[in-house]
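Only a single protein chain was left out; the remaining protein chains are all shown in position.
Order as written gives the chain letters A, B and C; numbering starts at 1 within each chain.
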């Protein structure tokens, strides 16, 4: 992809915590070029440098300080938008933009559970992008919406995926210890978390138990995604950690693996984005740490060749009730939010959904090297 | 019990975090009178005020500042000792004292798993004190050792006990989020816990899975405790909280209860210490909180009429894998350590094991009001 | 004061963090009886139990759950209101109520700097209540407003007061390390304070440098308060602590005291509220801790016979630049907010400003024992 050909992209909700991550991750991106920053009506027309309280380490990219925040509506100068909107506004804005021909890569939950909207982790279910044709036909949209899962679900399902492929998951028990950034910048008051754990996160357990894992690991039959058939029990907790969701997980399979089998499944895992060399795909989708006390949020949340994009696992051991137990950890605002959407967009670009030569049939996936080479 | 008749007690390991709790809880105790403070050889002979870095809110009781720390050996002037020793020293010191006729109420794990040593929660298995006769006979000791369980096990088993009585527990899944005080004053460096979770506590999962709950809920048949037959899977984690161990728990029973059944079992629970009115028994052994986001460590660790002695439960709901799921919370250095030992000592006193009129046969428990009335 | 004669009081802004403290501290008060809870328009008409997210340890007083929140306007059934309003609403509501005859004891900053409104710490400047006559005359109000200072200023000036009396303060250097509760429940996002210090609190340094200490330590000449003449330099910081404002302080005086002189001035300090025995006055207005590393927020914020009402000082030593340096610590939402207002109200009651026999002339203060005896 030469630089003239870069795909112009915008960010919806650019002033918020996830919006800032999109902006940060798009700096110097080899395929995408940030061309529009959009904000809610109360900030439209303001300078980005004035409206945005930059929360990330390091400074706001200097050249963006003077960009004027635009309205989230058709007419913005880009081909693809990344959506960091809350669910409410996302419902209307994303549909409007998709109808008008934009590709919407959304971190919002508004459309995640629609049968014709792909809920994607490129390592896990890239073939689900086949739903896009259905979505466009059914809705009469020029563009389309593709979504990524909730931050907690992302790392759980990422760690489970190669095990599911090999042994067939039947039961999952998961207890999360989630970072405060998952609640947004002002979502969790310091009065609540200092010297404390808050054992409740609204709607989180429902997402993890029944709405997302079964769709992510479901089979796309060319027409629809057939939900995977396993049961999840989830307890979700907020802990005094800034970034990084840790989860204690126990799993049962159709075929009981040895611990060595599980280790091998993770070690030999080489999913599509890594084989394709997508720019934001880390060398290791899953990293196993050997130490008795890892992964830990502060130590491991930025693990991997693309910091924050790897799922870290550890403490694999036999489970007295189910088959195995282990820990998963991952960055919630990188892979679990902005980075997840970005990798989806890279998959879509590589598969020709962004104006290059689109694959006739998604079941031809995985894409081979030559195909990638022709990508814009 | 008139004040002349108070039982003289000592504290082993009085300078440490748990030792200080013993000292604090014994101030003004109606039955026990602190008469000896013992410390490790390096502190023997020093003033308590000099050797002890007081960690609890409020000051060290002023009259204790000048007490001289004594050696942990027969000859100390008391009838009962509370042991806040590490497991290693406890192994030899506790045996030596028990052999010499002292009653040892120990928070150490050294003797917890011996078949002839009671592992006690007075609400849960008071009849296990019957093991004491066996212990004295077998070992030829004048005195004896009684122990309380690990801080995490205590609150888990306390919450489960009435459910086990009513429905028969078969499977427990538990993930703990434990306070740093459980590791002792210097046990958890601040470098490790700020902005972090440490998903490993040495030997803790083993204790919770197979060593303690089955003994605590086992049947005493007059000769031995027959281990209860259920399976536990435990993940133990350290979180940046000072005090209070929170646990996410899912349980399966022999007879599936409704949520209402579980609520009722907790609400109607009125175990022995509460009926006997033991001084350190809180009015409610188990307290259910209705809020969606409780219990929380900082808010609920001091709940109850005797602060820190109640087990708080909440968020009861159906579990997709097992039967029900809920949260438990309790103070780890009060009920989970010093307070647990103290309540054991009160039970022993009330049952005549401290020189009053001993019950001939522990299977006559629970003790009725008249018995308590004759207690010192 | 017999219970029939209790003064009926209301709380403005009863659902917020400071409002809850008022409610909590008024439970069982010997002189005051809570009769009205008021809230902002959006909560008026709701049950207190529904509108208020109770933030304090322990439960909301059960009998208040069903109280209906009332509008903040004349007509409410009480004689005195405690105001926990933000500055904006306070400006209009407090004036309206004072005009209508209510006594307003306000924690808001809206009227603190008006020349005819007393800014009170009962230990420091009780004679400033003489401004009330002026206030009523000038404004034609039936009632009046009395205010307490900012949470940081309160403990600084409390610690300085006896030294100022004895040696005449000329220069103060102060750096605060303030708790997050000072910013209100949602004021400080957890994203900001975990593993961090925020070295800025809006308008706080201005209050400490020039607006409050000079008025508090000023002389009331019967007509006006003549500002005290000393210079303050303040740096204000927010630290990851829930409650308790710590400050490092260096001071220069007109007459250089020895360290022993300073210690004695604190030790012999026995101000009016303590001599009068006001219900919320702690036995020790100022408590000096001897340890090298105290006061500390978590250990000392609840010090004193009335928890949270004492100012704790420590680490007194010679200062290389000014004369002495030391630390001050105090609870910011108790003495520094609700408790400060409450003690003001008690002083007003004791001085006859609440319908008892009013003192003819405030310069007769300090009040002697017999006067207190005739108080309602």
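Here, contacts are C-beta pairs under 8 Å (C-beta built on N, C-alpha and C of every residue); 3 or more make two chains touch, one makes a residue touch a chain.
Computed from a prediction, not measured in an experiment: that's the story for all the values here.
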Residue among C:85, C:105 or C:239 that touches the chain left out of view: C:239
Statement: The listed residue (B:52, B:180, B:201 or B:246) that touches the chain absent from the view is B:180
Contact with the hidden chain (one of C:11, C:36, C:217 or C:327): C:327
Message: Touching residues of subunit C against the unshown chain: what are they?
response: 171, 173, 175, 177, 194-200, 209-210, 231-233, 235, 237, 239-242, 246, 248, 250, 292-299, 314-315, 319-322, 325, 327
- request: Would you write out the residues of subunit A that touch the absent chain, in ascending order?
  value: 57, 194-195, 298-299, 302
Where the unshown chain meets subunit B, residue by residue: 17, 55, 180-181, 185-195, 240-242
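Note that in this section only the chains that are shown with their structure count from here on.
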Query: Where in subunit C do residues touch two or more other chains at once?
result: 194-195
